[in-house]
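Removed from the display is one protein chain of the complex; every other protein chain stays in position.
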Amino acid sequence: MTARTDPRSAGWRDWLTTDTPQSRAQARLGRAWAGWTAFRRNRLAVAGLLIVLALVIVAALAPVLAPYHPYAQDLNNRLLPPSAAHWLGTDAFGRDILSRLIHGARLTLMIVALVAATAPLAGLVIGTVAGYFGGWVDTVLMRITDIALAFPKLILALAFVAALGPGIENAVIAIAITSWPPYARIARAETLTVRRADFISAARLQGASSLRIILGHIMPLCVASLIVRTTLDMAGVILTAAGLGFLGLGAQPPLPEWGAMIASGRQYVLEQWWVAAMPGFAIFIVSLGFNLLGDGLRDVLDPKGD
Amino acid sequence: MPTLKRGLTLLVTVAATLLGLLLVTFLIGRVVPIDPVLSALGDRANAESYAQMRTQLGLDLPLWQQFLRYVGDVAQGDLGTSVLTSRPVLEDVLRVFPATLELATVAVVIGAVLGVPAGVFAAVNRGRWPDHAIRLLGLIGHSLPIFWLGLMALLLFYAKLDWVPGPGRVDVFYEGMVDAVTGIVTVDALLAGETDIFWNAVQHLVLPSAILGLYSVAYIARMTRGFMLDQLRQEYITTARVKGMSETRVVWGHALRNIAVPLITVIALSYAGLLEGSVLTETVFAWPGLGLYITNSLLSADMNAVLGGTLVVGAVFIALNLLSDLLYRLLDPRAR
Partner (left out) sequence: MTDRKTTDNAPLLEVSNLRVAFPTRTGMAEAVRGVSFTLGREKLGIVGESGSGKSMTGRSILRLVPPPGRVTADRLAFNGEDLLTASAKRMRDIRGRRIAMVMQDPKYSLNPVMTVGRQIAEAYRVHSKAGAAEAKRRALEMLAAVRIRDPERVYDRYPHEVSGGMGQRIMIAMMLIPDPDLLIADEPTSALDVTVQMQVLAILDDLCSQRGMGMIFVSHDLNLVASFCDRILIMYAGRVVESCRASDLHAAQHPYTRGLLASLPKIDEPPGDLPVLSRDPAWLEA
């Protein structure tokens, strides 16, 4: 400690990697730094992170980046192969496929964000409440979770959308409704490991309410494994949403949703393959990005789950 | 009597799960913004016949009574009538299900035959390049939209290379030439002694089942790797090595035997997943199975057919879960 006269010149690295943090914030930042160093070594995970960041940037700057308007039809230039004017070709209405993909990133990101903001949260609440209270609350909640886990997710999502009517909002609702159970299981398992810990008893002795303990002490501890699982699941969410779009149950035309774009290119696939191929590449790359990122995060945040 | 008690618990769980599934399909059926009375009578029904039909359909009863009625109907095999085919849904589903069964079964065999060795290989080479390569391939497999992969595979192997026949279960001129005994074309062709049709059906089966199977390879390989790593750390593995056994026999004879039971569970679960995943594959390959039936019904808002199909897939799901549980108890000497 004494050797470090000027913290700035000694460098942030020392401050972050010290074994004796001076404050809670320093300890947290140090942990994050250690995680980041481990994460950075996994080149595939970094690639995944870059893909996800690219998705966010493309979605944010879609109108700036897209060379054409996504709905601008040009019937004289239908089904053109990739060229200098249309890098990825044009579709059956002469719309620029690249521009539609760029705008479609917004839809994909929106679906991912909405599902990620709802299903894991619902699972977190159910799982922590069941784990914390135990007894009949646990039995009832986990029985329901187990029952829901045994359902065929994709088919139920299809049935939900069929009932609610096609559309991107209903697709998101259907996906979220069918994907909460695994999160509840994870959150409960994490809660059980800490429920009897001394610091929980200490908080209870100080008079903290159950709500306060669950919100302030238990939920934060479940977050790491939930983030890993959510990230990995997002790849599946993208694929499911695209599948719904492909079947005509998700986003409706003329929205540039990638799955729906594949469906509309399907009839031309033998002659004008790019119409269906390009959106598929987009889905694949983004989905791979989430998979790589989730896989890397799992190594850093959840080493047990090797 | 612990066996009896366990058996009862299992039975209650299965019954509760089935009931939960029925509740979900029932509720989905209620939120549909389609008036079932009007769809039964047509738009021009007068008020009197409307009320009559409403009573007949039980729609004036409280919701819980309607649910009981629904459970009773389903228990008697009454899933309603399909608007699209004008036939009882159960009849339709039983007719199309063998095609899905055939597809998913071949797919799960492909998944297990590729996935288990890949997982073992990755575990044995943990941290070295084969492990990383298999992991990356698995992640790639999990990132490909299956319907798109199917389309691209058709484009490449059917249209460009002409290695496989196109969509459908057999070539058009073979269709209906063998009696549907089991409903599984390959088996029916063999039963009828029609080897030409059998080979034609096999060629039609290769691409869709390979695409569907690839989807489970990654999952099976990943689980196998994890199980295998757990086992390779165990002391009995050292014992086998001390005996002077070759590494091949240590891995495949000793370690694999210990993961056989959990692996069967994993394979049963991915089988269930494939039955479900066949929805999109069947659409792309015009495979006349349950998946195609459900999607066609979806597009024409034929809710009886959709919910009936969902119920059947769900029941098969639950049955496979139950089966893997029973196998676990039967096969593991420690659980007996």
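Residue numbering begins at 1 within each chain, and the chains themselves are lettered A and B in the order written.
FYI, contacts are C-beta pairs under 8 Å (C-beta built on N, C-alpha and C of every residue); 3 or more make two chains touch, one makes a residue touch a chain.
In this text the structure is predicted, and so the values were computed from the model without any measurement.
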| item | value |
| --- | --- |
| Omitted chain - touching chains that are shown | B |
| Contact with the hidden chain (one of B:245, B:299 or B:322) | B:245 |
| Options B:142, B:222 or B:254, residue touching the unrepresented chain | B:254 |
| Chain B, residues in touch with the chain not shown (by the definition above) | 234-236, 238-246, 254, 257-258, 260-261, 332-334 |
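By our rule, only the chains that are shown with their structure count from here on.
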| item | value |
| --- | --- |
| For chain A paired with chain B, centre-to-centre distance based on mean C-alpha positions, whole Å | 26 |
| Contact footprint of chain A on chain B as seen in their complex | 13, 16-17, 20-21, 24-25, 28-29, 31-33, 135-136, 139-140, 142-149, 151-152, 154-155, 159, 226, 229, 272, 275-277, 279-280, 283, 294-295, 298-299, 301, 303, 306-307, 309-310, 313-314, 317-318, 321 |
| Touching residues (chain side chain A, partner chain B) in the complex | 44, 143-144, 146-148, 150-156, 158-165, 235-236, 239, 242-243, 246-249, 259, 262, 266, 269-270, 273, 276-277, 279-280, 283-285, 287-288, 290-292, 295, 306 |
